[in-house]
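All protein chains but one are shown in place.
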Amino acid sequence: MSKSTSILDRPILKPRTDQVSMSAYGYLYSELVQYHQTRASSISELEERLASSGYGVGFKILELLSYRNKDNRRETRIMSILQFISSSVWKSLFGRAADSLEKSIEHTDEYMIFDYNPITSNFVSVNKAVSDAYISGIIGGVLEGAGFTARVSAHSVDIEEGEMKNGLIGMPSRKDKAVFLIKFSEKVLERDAKLDR
Amino acid sequence: MTVHSLHIFDRKGKTLFTKTYSPIAVKQQRYLAESGTAEPGSDPVTEQRKLVFGMLFSLRELVGSLTPDHSGESLQAVRTGSSTVHTFETMGGLRLALYTSNDVPTSQTSERREYMDNIFARDVLRNIYSNIWVECVVRSPMYSPGEIDVKSTTFERELDSYLSSLPWFR
Partner (left out) sequence: MSKSGSITAAGQNLWAKVPKANSELFALTYGSLITELIRDYDQNIPEINNQLDRIGYSIGVRCIDELFAKSEVNGVQIPSCRELRETAEVVAKIGFRMFLGVSCDVGKLTEKSFSLYLSENPLSIFVELPQNEVGVDGSSSHGPDWTQLKYSNVYCGVIRGALEQVNLKVECEFVGDMLQGDDVNEIKVEVKEVIADGAGEDYQEE
């Protein structure tokens, strides 16, 4: 018999505080990108493949965080699940909250999460949005797992002159930021509207 | 004080990056390309670069075998009457070669101790490797040794802005 403790005996409730180096993550992630790239015939297929990898992570992290969250809350409203993602999910995966969460002015079914330094494209010089597709997959996975069907896509936009920029220490400075666009399905919106009454 | 050009070679002598900076070196290369001779299938400029690598490589071997105690056996610079090639070799076998005019000091130990700005070519090369090459090229998801189009990264941009900030650039 093995003396080592089985994974099932190890506490999962407490968030792990140990870390790995950013570059180790960078290398691993770039291998994931390359792996998909050799199998994808187009940029959009690469995006899809990365997003589907992230999707599973989203599901798992939702489960993990719900389990760790002691008051057993379940988010039922659009705004609260989005806040949960941009703060709790972000903090547990990236060590900090997302830079902002906004509701689209033009389209009532769209929301946006902004991040100035997403880990997935820190070391990428072209096609950052493609690389960030992994995170859009994570967001999609969390939303689906929580019962909010939505389409999530990653985009990269230039930072405007004078816009606040809180770069991470030791990371290359960036001239753009990532936008994760979340478009909820009609059903989800209807349900949310009903809850308003 | 002038920076003429920079070459980066891999362990086997393949040119990973090359760029000519000073107008005089550009002119000289153009002249070489038009009038020089080379084996068929190669151009004179490439040929010359191979010779530079060959020279650095052989000199390094020679220096290594001449050094009695295996310490400080690296080749630092080769100087002629008109210009200097400063060189830096990494443990992974990457070689960087920087051509400058003769008034650019190689390192602390070279004879121009009176030089005021204290920016030495070897430190510049070390910095190009540690901070620019590793960050821009090695970190790029497309990198695998010897097989990368360096132009596809931000390396050149970062390198240019670094070199042009040096007091002895041009």
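By letter and in written order, the chains are A and B; residue numbering begins at 1 in each of them.
Quick note on the criterion: a residue touches a chain if its C-beta (ideal position, glycine included) is under 8 Å from a C-beta of that chain, and two chains touch if they have at least 3 such contacts.
It should be emphasised that the depicted structure is a prediction, and the values quoted were computed from it without experimental measurement.
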Option from A:Ile119, A:Ile139 or A:Ala154 whose C-beta touches the chain left out: A:Ile119
Residue among A:Ser66, A:Ser92 or A:Ser153 that touches the chain left out of view: A:Ser92
Where the unshown chain meets chain A, residue by residue: 2-4, 6-8, 12, 15-16, 18-25, 27-29, 31-32, 34-36, 39, 53-54, 56-57, 60-61, 64, 92-95, 119, 134, 168-171
In chain B, positions touching the absent partner: 9, 11-15, 42, 46, 50, 53-54, 57, 90-94, 126, 129-131, 133-134, 138-139, 143-145
